[in-house]
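The complex appears here without one of its protein chains, the remainder shown in place.
Take a look at chain A:
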Amino acid sequence: MVSLFGVNFHEAKLVQKALQHFYALGPQTATRIMAKHYIHPRAKIGTLSPKTVIALTAELSGMVIESDARNIIQDNIKRLRDMGTYRGRRHAMNLPVRGQRTRNQNMTAIKLNRVERQG
């Protein structure tokens, strides 16, 4: 197991996938981080040297990811809610925010839209 930014990953995990595991870190950012540290696209996390793993952890700790990124989204929703906007209300009711119909097919909104949004 390799510990990267406090999370343990299996050695056979691709570095790209391991980086994308973090919230608010997508394929673009992951590729850029890897290029910065000369990690080839198909590298597995087990093959990285301890020095590179530490450098990656340092890199990640300076970025807005995971709970920081979630807080930003939650703050934005909370602001809408506090202002009493329509979008804020729809978030609070777990309903679609952008004018979609609610007769059928609104499960994604019901799952995700809430003031304390998780994902």
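We adopt the following convention: contacts are C-beta pairs under 8 Å (C-beta built on N, C-alpha and C of every residue); 3 or more make two chains touch, one makes a residue touch a chain; residues count from 1.
Throughout what follows, contacts and distances are computed from a predicted model.
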| item | value |
| --- | --- |
| Name per UniProt, for the chain absent here [options: "Protein DIS3 homolog", "Small ribosomal subunit protein mS29", "Prefoldin subunit 6" or "NADH dehydrogenase [ubiquinone] 1 alpha subcomplex subunit 6"] | "Small ribosomal subunit protein mS29" |
| Those residues of chain A which, in the complete complex, touch the missing chain | 12, 31-32, 34-38, 40-43, 47, 107, 110-111 |
